[in-house]
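Every protein chain but one is kept in place in this view of the complex.
This part shows chain A:
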Amino acid sequence: MERLLTNYYETSSIILFGIGFATLLLHSNLIKKIIGMNIMDTSVILFLIAKGYIHGKASPIVVGEFKGVSEYVNPIPTSLMLTGIVVAVSTTAFALALTIKMYEKYGTIELDEILEKGDE
């Protein structure tokens, strides 16, 4: 329990990941599924950025003079997650576009109703 509390960034990101995963899998509403997908992506972003954070150090932007490598937080996870955000945005956009198409064709966005209508 204490280990979970000291690493509260990781704990909360894993809990968020679980919430997102369950929403993505269990809800039948497509919009909710997409929200779940976003929560899942965000949790990974939180996890990796927390990994790069070092307590008490400056953000890795050199203003004025360079203070030495040990004075900044790790910039790599942050820059990786920039790519991660771009990927998440494009996937969300694509999924939303497909949801609109789905609504045009079937008249509903509940996945289980759509699956029931099936092969009419």
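We adopt the following convention: contacts are C-beta pairs under 8 Å (C-beta built on N, C-alpha and C of every residue); 3 or more make two chains touch, one makes a residue touch a chain; residues count from 1.
Operating definition for what follows: contacts and distances are computed from a predicted model.
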| item | value |
| --- | --- |
| Name of the absent chain as recorded in UniProt (options "Multicomponent Na+:H+ antiporter subunit D", "histidine kinase", "Sugar ABC transporter substrate-binding protein" or "FtsX-like permease family protein") | "Multicomponent Na+:H+ antiporter subunit D" |
| Hidden partner chain, residues of chain A it touches | 17, 20-21, 24-25, 30, 33, 37, 40-41, 44, 47-48, 51, 76-77, 80, 83-84, 87, 90-91, 94-95, 98-99, 101-102, 105-106, 111, 114-115, 119 |
